[in-house]
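Every protein chain of the complex appears in place save one, which is left out.
Naming follows writing order (A and B), and every chain is counted from residue 1.
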Amino acid sequence: MNKKYDAIIIGAGHNGLTCAGYLAKAGKKVLVLEKRYLVGGATVSEEIVPGFKFATFSYLVSLLRSEVIHDLELVKHGLRMLPFETTLDLAVNGDSLYREPDHYRTYRAIARYSKRDAEAYDDYKLMMRHVIHAVRYLMHHAPPNMDFDANPQALIDLAKHVGTVDKEVLYTLIQLLTISADDFLSQWFETDILKAGLATSGMIGSMVSPKSPGSGLVLLAMYMGEIDGVYRTWRFAKGGTGGVANALAQAARSFGAEIRTNAPVAQLMRHGDEVRGVVLESGEEITADVIVSSLTPQMTYLKLAGEEGLPSDLVQQVKRWNSFGSASKINLALDGVPDFKAMPGYGMHLAGGFNTNVSIDSFERLYDTAKYGDFERHLFIDGGLISFADPDMAPPGKHVMTCFVMYTPYHLRQGTWDERREELGDAVVDTLEHYIPNIRQLIVGRQISTPLDIERLINMSGGNIFQGELRLSQMFLMRPAAGYSGYQTPLHNYYICGSSAHPSGGISGAPGRLAALQILADGKK
Amino acid sequence: MSNNCDVIVIGAGHNGLIAAHALAKAGKSVLVVEQRGEDEEIFPGFRLALGADDDAGLLRQSVIDALGLVEKGVAFVEPDVTAFAPQPNGRSLTLHRHIQQSIASIATHSTHDAGRFAAWREKIGQLTAVLEPHLHQTPTLEQMGTLLLGQPELVRYANVSARETLDWWFENDALKGLLASSSVIGLEHGPYAQNSGFMLLYQYANADGGGFRASRFVQGGMGKLRQAMVTAAMGQGVRMRGETAVSHILLHDGRATGVVLADGETINAELVVSSATPRHTFFNLVKPYNLEPRFMRRVRSQVYRGTTAKLVLAVSQLPEFVGQTEAGQLDGHIVICPSTEYLERAADAGKYGRFPPKPLLDITIATHHAPELAPAGQHLLNITMRYAPYTLRGSSWGEQRAALAETILQTLANYAPGLRDTILHQRLITPLDWEQQFGLTEGSLHHGQMGLEQMFAMRPVPGWGQYATPIGNLYLCGAGAHPGGGLTGLPGSNAARQILADLGA
Partner (left out) sequence: MPLPTPFHTRTAPLCESHSWRDWSGYLSPSMYELSFEREYWAIRNAAGVIDISPLFKYDIIGPDAEAMLNRTVTRDMRRCRVGQVFYTPWCDETGDMRHDGNIIRIAADHFRVTTADPMLRWFEDCGYGMDVTITDVSTRYAALALQGPNSRAILKQLTANLDLDTLRYFRMGMGIINEIEVMITRTGFTGDLGYELWVEAQHAEALWDRLMRVGRAYGLLPFGLTVLDMVRVEAGLLLIEVDYIATNHAVIDGQKSNPLEAGLDWAVNFDKGEFIGRKPLLADQERGPEWRLVGLEVDWAELERLWAAVDLRPKVVYRTTSRESVPVYRGGTNGRLQIGQATSHLFSPLLKKYIALATLKTPDATLGSEVDLEMTVEYSRVLAKAKIVQLPFFNPARKRE
């Protein structure tokens, strides 16, 4: 016989764990069910090659909300954020641009290409700071009910907030909702490697190129991070992003939550429009007052709940939900220190990030190939050596390199990802070798996760790392569906708390937190 | 005699004329100055009012009524066939003004699609009905907010790519290709690009129910429409000066006080209303150094990047296309766009400063509705080609124009094999020609790209969507202003309404 819970959270990703932490802290009896053997979802670190810990999927932290860190006492539970301060953009023709915290060194690095751009860089950062500051409000608020009579205050507050935003900033923000990253950045810059390097933020996890309308919005979303009150900071987490999940899990447990791994959920226990519990794949039934799904809309509604009895407009929107990934993740175990052609030897750049094949044209070509269902052999890789920030990730003197690879489409026209997985791995190594001549001889192991693997392993339908493309019609009031934004679902006692809910993906914990607040508020009624 | 007047309108395009007419009707003395002359002879014995538009489908009824165009002799022709799409496999798809006929043609390709076509058309109709009133307003931030937050279905269809919406509904490449050809008008992007869905709605906004975008021709040619507009304006007392180039706009203390013509003549006015492109207006007529840097940068960043070329052919006989079963199929648009991927690949080339080997072609036969333009039995073909980028990499339009004409003709040869032998004359208009001969900045027929980021209160530049400009007494009334390009007449009529409101205040 199963004891009854106040709440069951399906999926122990960072949002599921955040939601669990908040609910448990409020005194609820919470059970988290995780399909895999470990918690974290897309936020996991795993020892795939003996002695080497890989951040299997996500690898950087920026968006994690301060209130989540402090409300859930994550520092006490082991969260450590390590410096990640430099970016080395590498072009195939040998050009490079190294951006670092030293203001005037970065100025001079850009000024090698354009003094105008070096100067504009400050103007750009200041404008983005204003935009982030204006949007930040949304990170802390659930999408309002557009029915004014139902909840006038949320709409009034939103209108008030918009009223405080400077007009130039507001227009720039509106521009970002639909513009391409390239057109947006061209308002400040003329240098290809700088524009392309900055545009990478507009490509992350999404099937858009710098010149695609919509890449501006992705860029904005990727800029929404802040750490200790400083906007646009990025960090490595100690222990990889799994370190974040472990801290969240520890926190949730400390508040009394129970977490079960190897416990995949098969479906909901539905009684008409009411959800009463879950059925595990093992056949076990567990009941609870509230069921919260941290999964994609497709999983939440079509698989777990089942179409039956759901509003047809919701079902249609879920079926049209665009969550096709274009990103793959390759992790490399290295026997030594990589040596960059553009910056030979030891240096601070090793502890930062690097981008390969950086140029607007290259990115466009990569995208063009990807949109017709193939991938290029010389890839865009967003890479970094996590083990320089956290030596515990690899045996002494050895390293792990994380390679986030874009423009590897979910849908391949020729062959399947199962057939072509190693081909992708080889293309990554070939690409890296162009910039890091000693890389091939250093590699002692590798792990390749294609969009298909991401979908299979952690139920990210379509493989999109944000549980759904970041674009205007899949954000805010339309995330995950117009009329069904926020965290409630049309089914009683059934909630959503994942990245497919507002304010979307990245390791922010924001959907998980806002969902928990909604659940608690509903419980008080 | 004083040339001075209340209002000078720069440019006698349709928007300039519509604005002039409305302002004169409100009692203003209006002078319209136009750089170009009236000569319509394109080839010996052939006449054509060359312009961006060959189709008057988007022209709004409110504008037709306000100017009394029908009374002034404009007769619109609405052929039964709106679009004919010959396919590489020798078949064809035909869309008609009457949807049942369209469905019948679609059914020969896909019964699935035929079954859904009416519902799709209704959906698009519903959404364009929501959009339409917003195109008639002076745009504001509040309006954008209302649309964004209050019209999710419209936002969804506007924000996604045309390819994606078409994939929601249909399976057949021929149908999706033909429909997608309307989604990229005024854009440098292809149908895979986000927001191309918006252009699909924009082009369907004034359409009747047949299934193709708004489409309608003018009996006697587009020149007749223009003449009627001139007649209407002059009927309200508007004075017209053709072949009169404006050198610059006169400024005093940050306000426009008139214009100086190329020959040095000064004309004073209380208001200057420009239907020229915003870039031309601000950088050539006002000069960038009379603008605040912040605004100047916005104008400099406004995206034009025209990608449309036009090839006009004079032919000795009507062409015959593959898959054509009757002559009437050529009455509307003949569209070479066999799939969304074909169209997307055509757009790809433009990104790298090249034109594609397999372009989108949209052909109308001007002499169908205006036989008097050509000697008896001979015809004029207007071929609109995409994507020809304004900026060619490593080459110039001087070097490439012959190659482009050849590419168009070779593409055509696959669909109309005998056409080439019937060509009597040809004239190619590249994006550079559009700029140099028609004053269209970077060859952008729409006076600035029609991407969502440049629409509504963002058009022409963020914060200046209300027809007024930072220069006092200077207004915009052209396609660079809301709601943008295409022969809608709305920028001109919206601008005039706003000007009169501002004056009244």
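Going forward, a residue touches a chain if its C-beta (ideal position, glycine included) is under 8 Å from a C-beta of that chain, and two chains touch if they have at least 3 such contacts.
Because the structure is predicted, anything quoted here is derived from the model rather than measured.
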**Report entry** Sole contact to the chain not displayed, among A:67, A:122 or A:313
**Finding:** A:122
Requested in this report: Determine which one of A:105, A:271, A:319 or A:377 touches the chain that has been left out.
Outcome: A:105
**Report entry** Chain not shown: contacting residue from B:166, B:250, B:273 or B:296
**Finding:** B:296
Query raised in the report: Taking the full complex into account, what residues of subunit A touch the chain not shown?
Result: 102-105, 107-108, 115-116, 118-120, 122-123, 126, 129
Query - Those residues of subunit B which, in the complete complex, touch the missing chain - result: 253-254, 283, 287-290, 292-297, 300
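The rule is short, and it goes like this: only the chains that are shown with their structure count from here on.
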Report summary line: Touching subunit B in the complex, subunit A uses residues 146, 162, 167-168, 170-172, 174-175, 177-180, 183, 186-187, 208, 211-214, 216, 320, 322, 361, 364, 368, 371-372, 471-473, 477-478, 482-483
Report summary line: In the complex, the residues of subunit B that touch subunit A are 141, 144-145, 148-150, 152-153, 155-156, 158-160, 164, 168, 189, 192-195, 294, 297, 301, 303, 341, 344, 348, 351-352, 451-453, 457-458, 462-463
